[in-house]
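One chain of protein is taken out of this complex; the other chains stay put.
Chain IDs A and B follow the sequence of writing; residue 1 opens each chain.
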Amino acid sequence: MSAFAGHYAYWITIFLMVAGMYILIARGNLLKKLIGLALLQTSVYLLYIAPAKLIGGSAPIIAGGFSTYSNPLPHVLILTAIVVGVATLALGLALVVRIRETYGSIEEDEILALDSADDG
Amino acid sequence: MMAEHLPILQVVLPLAVAPLIVLARDRGFAWVATTVVSYGCLAIAIALAVQVAASGTISYAIGSWPAPWGIEYRVDALSVFVLVLVSLTASLVAPYAQRSIAAEVADDRAYLMYAMYCLCLAGLLGITITGDAFNLFVFLEISSLSTYVLIALGRNRKALVAAYQYMLMGTVGATFYVIGVGLLYLMTGTLNLADMAARLREVDELRPVLAALAFITVGIGLKLALFPLHQWLPNAYAYAPSMATAFIAATATKVSVYVVLRYYFMVFDPAQLFAHLPTREVFIALSVAGMLVASLVALFESDVKRLFAYSSVAQIGYITLGIGLDNQASLTGSITHLLNHGVTKGAIFVLLGGVALRYGTQSMSVANLAGLARRMPLTAFGLVIAGLSLIGIPGTAGFVSKWYLIMGALEQGLWWVVGVILAASLIAAAYVWRVVEVAYLCPARGEWRGGEAPIGMLTAALAMVILCVYFGFDTTFSVGGAREAADLLLRAQK
Partner (left out) sequence: MKDDIILRVIAKLVMPFMLLFALYVQFHGDLGPGGGFQAGVIAAAAIVFYAIIFGLPAGRKLAPEWLVEKILAVGVLLYAGVGIAGLFLGGTYLDYFVLDADPVHGQHRGIFWVEVGVALTVSGTMLKLFYMFAGRGRDGEEL
């Protein structure tokens, strides 16, 4: 029981990671794939931040009376990773908009059919 | 005064010029700025190479925070080799891109493509020069995102789908890399690569470290186009604008190989880790599969850019084979092949860009190249020489790296690997012969706008072709630099 309750943050991380990857692979709609990608990236944020909070740790600003401070470095890393995720999502959405304009559809199988009709 | 700040100027130069290009909005200024930046980066890379050869590893602490606490830029023999490769490719491609970009990108958006080019260059140089694991991820994503944009600007609408697929796979790769770094940070408490190496030797719980090794390998393998993670590469190279393909084909995957080399030899503890997981065997198996399968697909491919893209996957198989074999000769061969393949493929894609410009189409089939030798003789000749280097004929650069790989395989006693290398080279000969035969022996047909490739693109391509032959004879820089880097890696392994 303690293996689950003590590490619930990591179980949620694993669930989000696998759910994100499943959506990425299994869904043919381009927008849904992007949502899966965003879920995958979110699970990584949780992976970094969950261990940053030390038991009994306070906010990482030096003040009298506190001896244990939470680790601020993973928070900084994840801010950077969130910005990268936002940029990736924006680029992905821009590509989906353009694909919709040129192909008329955002379903992967329809796009592949149009492409092979082009070639053949 | 500037000499001691060279490591950071290597990255700051393209990174600061990109917003200047966005501010100025002018196409001509954008081209001049990109050219100046490319030559500047090449000058800085050569200066760093001279410094490292004279005095060993350079370490630069950003923000004056000393090494394990601050972000450190480390320049050693391996990083300097890749820095020169990337900036050399940028200097050869960027100044001559003007005609090609004018034909493929709308005039009022051209400055954005140049800005993306500068950011891509900054990202690639940053990956090579940084000594911090998370800083590497930041630069990895900077270069990747700008690469996706460069690919999406192709004229064919399939470029959009290719860029989207590359974006999905590339971001999953980067996310896996971050997961691996997170696990390593949890086990060692540091992000500085040199410090991480020291602390990893003292870790007693091995399972998270092995998981981190797996995540980092798969993540960077996606960026590297390691077989079977190469699915994004053929479409991305085929439908991107030709100058973008020439730049990316010569640099993006090579820098990912650098990351693998850095982690495998200078961060992870080889004695413990490679004994627990069959990493070497997996690398050799995947490389062999990649070399054979990709070469065979290239043989039957009808679109000429996709043909050479699959050829790239096979050549990357050669490079990772050298990593799997893991001795001095094979590592020297691998690292030399980074440079040799970079110039060879760069030359081929710039020449194909010239052909695309004059033929007026973006996707060309091999049949369309009929009679190329009569219409564009210099281009066809360049393709022949670069093709010979791809096969590995003695006297060209490709032969040198394959020679060292074969030596490395023989040292390990793996005769079947030598057989595979020779078989893949024979298949390469077959598909290069397909192109050469159509160009020289078939009567010309199809529409043609007249004239050779534009003088700018021709100069760039012929410069790279000359380098293909030069590195086949004078190997002081290519093999010498590669051997220094291989020695550095093997020494760190002890």
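What we mean here is this: a residue touches a chain if its C-beta (ideal position, glycine included) is under 8 Å from a C-beta of that chain, and two chains touch if they have at least 3 such contacts.
No experiment lies behind these values; they were computed from the predicted model shown.
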From B:Ala16, B:Val50 or B:Ala106, residue that would touch the chain that is not displayed: B:Ala16
Residue of A:Ala9, A:Val97 or A:Ala113 touching the missing chain in the full complex: A:Val97
Footprint left on chain A by the chain that the document does not show: 59, 61, 79, 82-83, 90, 93-94, 97, 101
Where the unshown chain meets chain B, residue by residue: 5, 8, 12, 15-16, 18-20, 22-23, 25, 60-64
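Following the convention adopted for this analysis, only the chains that are shown with their structure count from here on.
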List of chain B residues in touch with chain A within their complex: 134, 137-138, 141, 145, 148-149, 152, 157-158, 160-161, 163-164, 167-168, 171-172, 174-175, 178-179, 182, 185-186, 191
Chain B-touching residues of chain A, taken from the complex the two chains share: 21, 24, 30, 33, 37, 40-41, 44, 47-48, 51, 73-74, 77, 80-81, 84, 87-88, 91-92, 95-96, 98-99, 102-103, 111, 115, 118
